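Here the complex is missing one protein chain, while the rest keep their positions.
What follows is chain A.
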Amino acid sequence: MTDSSAKAGVAERVAGATPAPLARRIRGLSDKAIAWLFIAPTILLLLAINIFPLLWTIYLSFTNYKANRKAEIRWEGTEHYTDILSDPEIWHSMQVTAHFVFWTVAIETVIGFALAYLIDRRWRGHGFWTTVILIPMMLSPAVVGNFWKFLYQPQIGLFNYGVSFFTGIDPSSFQMIGDVSLAPWSIVIVDVWMWTPYVMLICLAGLRSIPDYIYEAAEVDRASTWRRFWSITLPMALPFIMLAVLFRGIENFKMFDLINLLTSGGPGSTTEVASITLKREAFESWKTGYSSALAIILFVAVFGLANIYVKALNRVKQR
């Protein structure tokens, strides 16, 4: 036997050991078919847990369906939608939501950017303080909700004590959670406390992306600190700030956990944001069809606002 024929023998044996039918089947498929084969499981999963529930919710929003009662499903058309849009209570909860979103995002952006600006000075120990500042963000909303409830206690709460320490007001003379005029601010304070670090982190990324030599050039060009801030720092960090605003805005529009734990929408309905109303209608009143319609309205509102905003963001980035 020559050397080459021995090699051919090995090759034949290897080919024989390969399961031919499988090989042929895969070889028979087009690239497109193989690609579909790979993404099909993900698509099926997405259809099952995202797309189907969405479509089903849209369907239910036109019916009188109640999830806790076995009854014939009756088509009611756009009745829920007209009900919701003419319901003053819904508009009230929209107002509460807008108040919450506006003030949390505004305060978080201002404080978050200011903190990022300070941290970016890179003073001694700034790394340690960055970590300390980030702690609230890492906590579970359930934990935060519960311990702020304690902090807000008029008799034993640290918050009331702190306010009285600095202003001299009697600590038990006011209740953050129980008072109609203070409750909306109590949830704003907690959200700001918890999520300002997040805004700071994004702003810090923006500030760090500005190269030092631009500042040096400005310094040589005799730009004052003020002018450097307005003509370099702010415009170059703006896309990042806008991104933080977008994230916090969407997040707080659907804020549920913190508020549910702190005030559950009370007192009365002063802190009843849209998501709390939704939960009430869906799982306390069991008006499934009605709450489906409300969910769709909220979804469209967030989606529309976010889209307009993203367009604006892209314009700023392209400048």
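Simple rule for what comes next: contacts are C-beta pairs under 8 Å (C-beta built on N, C-alpha and C of every residue); 3 or more make two chains touch, one makes a residue touch a chain; residues count from 1.
Please note the rule applied: contacts and distances are computed from a predicted model.
A.B. asks: The hidden chain: which UniProt name fits, "Pyruvate dehydrogenase E1 component alpha subunit", "NADH-quinone oxidoreductase subunit E", "SusD family protein" or "Multiple sugar transport system ATP-binding protein"?
C.D. replies: "Multiple sugar transport system ATP-binding protein"
A.B. asks: Determine which one of A:Pro53, A:Gly127, A:Pro211 or A:Gly268 touches the chain that has been left out.
C.D. replies: A:Pro211
A.B. asks: Using the document's definition of touch, tell me which of A:Asn50, A:Thr82 or A:Ser224 contacts the absent chain.
C.D. replies: Once the missing chain is taken into account, the touching residue is A:Ser224.
A.B. asks: Footprint of the hidden chain on chain A, which residues?
C.D. replies: 211, 213-214, 216-224, 227, 231-232, 235-236, 319
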